[in-house]
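Here you go, one structure.
The complex appears here without one of its protein chains, the remainder shown in place.
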Amino acid sequence: MNFFSDIILMLDSSVRLAVPILLAALAGLYSERSGIVDIGLEGKMLGAAFAAAAVAAVTGSPWLGLLAAIAVSSFMAMIHAIASINMRGNQIISGVALNFLALGATVFVGHSWFKRGGSTPNLSTEARFSPIELPFAEQLGGIPIVGEIYEQLISGHNLIVYVAFLAVPVTAWVLFRTRFGLRLRAVGENPKALDTAGISVTRLRYQALIIGGILCGLAGAYLSTGQGASFSDNMTAGRGFIALAALIFAKWKPVPVLWTCLLFGVLSAAQIRLQGVEFPLIGEVPVQAIQALPYILTVILLAGFIGRSVAPKAVGQPYIKER
Amino acid sequence: MRAQKPLPRWVDIALMPALNVALAFVVGGLAVAAVGEDPFRAMQVLIFGAFGYGEGWGFTLHFATSFVFTGLAVAVAYHAGLFNIGGEGQAYVAGLGAIMVALWLDQTHWVFVLVGSTLAAMTFGAIWAMIPGYLQAKRGSHIVITTIMFNFIASAFMSYMLAQVITRPGANAETETIAETGRLPLLSEYFSAFTYSPLNITFFIGILALIFVYVLIWRTKLGYQIRTLGANPEAARYAGISAVAIIIIVMAISGALAGLMAVNEAVGVQKRLGVGYVQGFGFVGIAVAFMGRAHPIGIALAALLFGALYQGGQELAFVMPSVSSDLVVVIQALVILFTGAMSEMFKPVLLRLFNRGNGEPEPAGD
Amino acid sequence: MGQDSELAIDLRGVSKAFGPVQANKNIFMPIRRNSIHGIVGENGAGKSTLMSILYGFYHADSGEIFVNGTKVQIKDSSHALELGIGMVHQHFMLVDNFTVLENIILGAEGGFLLAKSLKAARSEMERLARDYGLEVDPDALVEDLSVGQQQRVEILKALYRGAEVLILDEPTGVLTPTEADHLFKIFEQLHAQGKTIILITHKLREIMAITDSVSVMRRGEIVTTLKTSETSPDNLAELMVGRRVEMDAQKTSGDPQKKVLEVKGLSVTDELGVPRVKNVSFDVRAGEIVGIAGVAGNGQSQLLEVISGMTEPLLGEIWINGKRVEFEGAKTAAKMRHLGLAHVPEDRLKTGLVAQFEEWENSILGYSEEPKYGAGQILSHKAAREEADQRIEKFDIRPPNCRLKTANFSGGNQQKIVLAREMDRELDVLIVGQPTRGVDIGAIEFIHKQIIAMRDAGKAVLLVSVELDEIRALSDRVLVMFDGKIVTELTPEASEREFGLSMAGVDPHEEESTPVATGKVSAGAKEGVR
Partner (left out) sequence: AEPALIYDAAGKNDKSFNEMAWNGAEMYAAANNLPYSDLEIQTDAQREQALRRFARSGASPIVVPGFTWAEPVSVVAQEFPDTNFAIIDAVVDLPNVRSVLFKEQEGSYLVGALAALKSETGTIGFVTAFDFPLLQAFGCGYVQGAKAANADIEVLQNFIGTGFEAFGDINTAGEIGRSQVERGADVIFAAAGGAGEGALQAAADAGVYGIGVDSNQNYLFPGNMLTSMVKRVDIAVLNAFQDELDGNFTAGVQVLGLAEGGVSAAMDEFNAPLITPEMQAVLDDFIAKINSGEIVVHDYRSDNSCPVS
C-alpha cells in the first residue's frame, strides 16, 4: 500500500511536470508539421506565462488571464509567421528573437506595472486554476488500485491538465482524420503539391502557427496560474527547448509526443525524489548526477532505441514560388 | 511588369541591413518613449556608449570577441548541415579546462597561460561537442536534441565541479583566482585608449578564429567536403565523403570554437570560473551566426552589433535609469528580428525604387 | 463575347518575368477543343512557365486568357481546376509519404472529415481505372510506387477534379517505352471522351505520333505553331534549336580490347534487407559500350551504386583493370575514382551536383582531393576555376560562367556540367546512368556524341538507361535486367519483340521455358527512379 501510493504520488507529480512540455511540444508539432521550425516555444510560453499571471493578478480571473496568455502567445506566433512565411526569413533567427523578446519584455512590462522587478504578485486561490474533482472520485477512492488511481492520479488536476491530455487525441484526430490535418501534413512535406492543388500555403501555415500559439498560451498559463501562482523572471527555465527535443524524440507524432513528455515527467519527478538518497552498492551519488539523470537518460534512450527521426521534409525552408 | 534588375550589391549588403537596424531602433524607441524618455537621446547615448570613446570601444570589442567564438561555432556546424544549439554547454565545460590549466601555469608567465588555457579550452569544448557529433553520426541521434540535453548536463556537471571539486573554500562555488603573474594582458596596457576596458589579448585569437574559419570553409579541401555534406548529403556520398568522419570533425571544431569564449571571458576578465559564466552568450551565438549568414565577415559584423548593443545598452541603463537592462534585451530582440529574420522586408520597396523607369528585359533561355 | 468557341484555350499576348528573366514574352497560343496540342522547345524556353500560368500557379504580368471563348482571370490553381484545366507537372506534385488516395483527394476533399472523402474517392478511382485503364493501388504509399505509377496518380488527380483540358509537362521523360505506350493509350481514351490535351515533350517522335498541332518555343517566345501533319521531326528540331540537328547518333562499330571492368556474382540488398541485385556477373572491355536495359526499378540503380562504390554489395566482387576492389565504407566511392572509374549518376540534382554551389565547385565534386586542385589541404580556387573554364568551353556549357550558382543553369547544362567533370580526365571506365533525362534534343545530340567519343578513345563504357532507343543507338552489347538479374544479352539490332520479352523477364533465347511471372514487375519496380 505504501509503495503503491508512493508510486501514485510520483506519477501524479510526473503528470504535472509533463503538462507544460506536452502543450508546448504539441504547439511545435502543428508548427513543424506545417513546415515552420519553432525554436521560439520557450519565448511564447514565457510571454504567455507572464500575461496570464499579470492579467489574473489585476482582474482576479484566471480565465481572463488565460485569454491574455493565448493572445500574447498568438501575437508572438504571428510575428514568427510574418517573418518566416511572408518575408521568407530564417525561421531559426525568428525563433531566437522571440525568445529574447519574451525574456526582456516580460520583465520590462511587468516591472512597470507591478514594480516587483518583473515578478507578479502572488495569485489568490480564486485567481488560479484550481484542482477539479472528477465525479465520484471520493466514493471510488475506496476501491483498491483502480479506485485509488482514479481518485489520486486521474482526478484532482486543474483544467489545463485535462485540456493538455485531451489535446493529444484531438491532435491525432485532426492530423490523421480531417481535411485540415491532411493539408497540414502535406504542406510540411511538399508545399508545392498543396499549392498546385489550389490551396494557399500561406493560409494553412498561418492557421498552424495560430494553433501553436494557442497551445503555447495554455502552457504558459499553466505555469503561472495553474501549477504555479505567480510569474517570475525566466520561469520557463528551458522547458521550451525540452519540448522541442521531445517533439523530435517523438518523431513529430502526437501520441509518441505524449509518451515522451510523460517519460520526461517521470524522470523529473524521480529525480526530485532521488536527490540525496543512498543507493545500494554505490552509496550517495553527487546530487548533480541525479539532477542530470533525465537528460542523460534521454541521450541514452535516443542513442540506443529510438533511431533516426526524420523531420517533415519541407521544414525550415521558406516556400518560394518565384525567385 | 517588366523583367526586374536585381538590386545593386551595396544595397543588398549595406543599405538593407542599415534600414533594418534603423527600424529596430524605431520600434525600440517607442518602448523608450513609453517609459518617458527621449528615444533620440537614448539612441545617441547607446551609440556613443558603444563607439564614442575608447573604453566604450573596448567593451564593445570585448563582447564581440565572445560572440565571434560562439557565432563561429554555430556557423561551422551549420555548413555541415548540423544545428549545434550546444554552444552554451560547450563554452561552459571549456571553462573548466581553461581555468584548470591557467591556475596550474599562473606562476610562470602569461604566455604559457594563454597558450595552455587556449588549448585546454578548445580540447574540452571539442570533447563536449564531439559526443553529440558521434551520436549523430553513428547512432542517428538528432543533434538538436543531444546538444540541448548536453547543455543541461553541462550545467549539472559544472555545478558539481565548482561547488565540490575545484572550489575555493570560503568562496561561492568558484575557483581560485589566477595569480597576477599569469594574467592575460589587457589591450589597454598597449593602447591607452582602451583603458578600463576588459578587452584583452584574446581579441586577436578572435580575429585568428575568423580567418581560420574562412580559410577552413572556403579554402581547404576539408571545408569543401564540409560544405558538400551540408548542402547535399547524397552528393557527398556520391563523392566518397565520409559523413561520419566529417560530422565528428566538424562538431569538434565547433565545440573548440565555442570553448574559446572561456579564454576571453573566464581567463581574460573574470580570472576565475564561477557558476553560469557563459551568461547566455552561447544562445546569442546562434543569432550572430545566422545574421552573419554563417560567413566570417558577416559574423564579425553581427558580433560587433551585439557587442555594441551590450555595451551601449549598459551605458543607456546608466544614463537613463528608467531604461532598464530588460528594455535593452528587448531592443536586442528587435534587432535580431528585423535584421535577421525579416531581413528582406524592404526588398520589394527597394526593387521598385531601383527599377523605376529602366530595365531592358533579358531574354530567357541559355 | 463572340469568340470562336471552337477554342478550348486561347492565350493572347501572355508575358511573364521572374526577376531579371523574361520567361514568357507576348505568347499567342490558340488550342482547339478536343485536340492534342504539342509544345516543344529547348530547356528553359518557357514551356513549363506558360502552362503554369494557364494552370493558375503563376500570374502573367500581362496578356489575356480565354477559356471556352470566355475571358478569365485565373486566380489560383483551384480556380483553374474549376474552369476544367488540370495539369500534370514536370516534377510530380505528390506527397511522398501519403497514400495514393490521400494524394488524389488533397485539395479536393469535399468535406471536413476524411473518411467520407476517401470512400468517395475510392469508388471514383475505380471508375476512372475502368474507363481509362489507369490502375494504381489506392492504398500504396507514393514513395513506394514506380515513376510510371506516380505519373498515373498525377493524371488521376487531374481527372478526379474533372479536368476537361489536361496539361502534361514532359510526362514521358521518366517513363519506359512500355509505360509510355500505356500513357498514349490513355491519351487516346481521353481524346475519345472529348478532352483536350496539351503535351510538352522533348521527344519529337511523340509529337509526331499523337498531336494534332504543335507550337515551338524558343527563349520565351513562340517561334511558330504548325499542324503536325505539315511538319517533320527534322524540321521541328531545326525550329527549336535554330540549326540542323543530327537526330541519330552516328556510330561505327566498336573495337573491344581487354576486360577493364569485371563484375562477379554481385548481390545487393537495400536498407530494408530486400534483395535488389541478384548474382549479377558481366564485364566491360576497353573500347565498347555495354548497355543495361530494363524497366526502371529492376535493380539498375542499385547496380550502378555498387559499381561506383557508393554502397557495399552483400556478395560478389568488382575488379577494375584486373585489381579487386576492397569495399571500405564511404571512402570507397573516392577510391573507385583513383582506380580510373568515372560515374555519371542517374539523378544529377539529387546526387551528381550541389545546387547551391558555384559551377566550378561542382566541377571538382568527388575529385577535390586531387593534388592539381591544391597541395595538401589547400583548395586552389584558381586551379579549379581555370579547369572549369576550359570545360565550359569544351562542353559548350551555357552561360559560360563558372561563378554562377549551379541551380541557375538549365537542366541540360547541368547535365553537361556533370558529364564534363566525369569525362574530361584520365579514366578507364565510365559508368553512365540516364544521361539524357529531361534534356532537350540539342543537348541529347551532344551528349550522345561525347559518349561515343569516349568509347572510341578506348574507354570501357557502361550505360544504364530506361530509354530503349538510347540504349540501342549507343550500345555495342545490351544486357537486359529484370528483377535484379540479368535475363539475357542482346545485340542492339535485336528485334523489338526480343527486347520486349526480355524486359518482361523472359529470355527470348530459351522461349520455350516458362516465363517469369509478369506480376512481379511492380514489385521490382518499387524503388522507381525519380
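So that you can tell them apart, the chains are marked A, B and C in the order they are listed, and the count of residues begins at 1 in each.
Note that in this section a contact is a pair of C-beta atoms (placed from the backbone, for glycine too) under 8 Å apart; a residue touches a chain by one contact, two chains touch by 3 or more.
Since this is a predicted model, take the numbers as computed values, not measurements.
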Chain not shown, its touching partners among those shown: A, B
Residue, one of B:T202, B:T228, B:Q270 or B:T339, that touches the chain absent here: B:Q270
Touching residue (missing chain; options A:A51, A:I210, A:V287 or A:A311): A:V287
Contacting the left-out chain in the complete assembly, out of B:V11, B:V68, B:I131 or B:A156: B:A156
For chain B, the residues touching the chain missing from this view: 55, 59, 62-63, 152, 155-156, 158-160, 163-164, 167, 169-173, 177, 196-198, 265, 269-272, 274-277, 279, 310, 313-314, 317-318, 321, 324-325, 328-329
Residues of chain A in contact with the chain not shown: 9, 13, 16-17, 20, 107, 111, 115-119, 122, 223, 227-230, 232-235, 237-238, 268-269, 272-273, 275-276, 287-288, 291-292
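Operating definition for what follows: only the chains that are shown with their structure count from here on.
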Contact-richer chain pair [B-C vs A-C]: B-C
Distance between the centres, which are taken as Cα means, of chain B and chain A, whole angstrom: 29
Centre-of-Cα separation between chain C and chain A, whole angstrom: 46
Shared interface positions of chain A, touching two or more other chains: none
Junction residues of chain B, two or more chains touched: none
Sites on chain C touched by chain A in the complex: 18-19, 55-58, 76-81, 87, 89, 93-98, 102-103, 105-109, 111-115, 117, 157
Residue ranges of chain A in contact with chain C within the complex: 176-183, 185-186, 189-190, 192-200, 313, 321-323
Residue ranges of chain B in contact with chain A within the complex: 31, 35, 83, 85, 135, 139-142, 144-146, 148-153, 156-157, 159-160, 164, 283, 286-287, 290-291, 324, 326-334, 336-337, 340-345
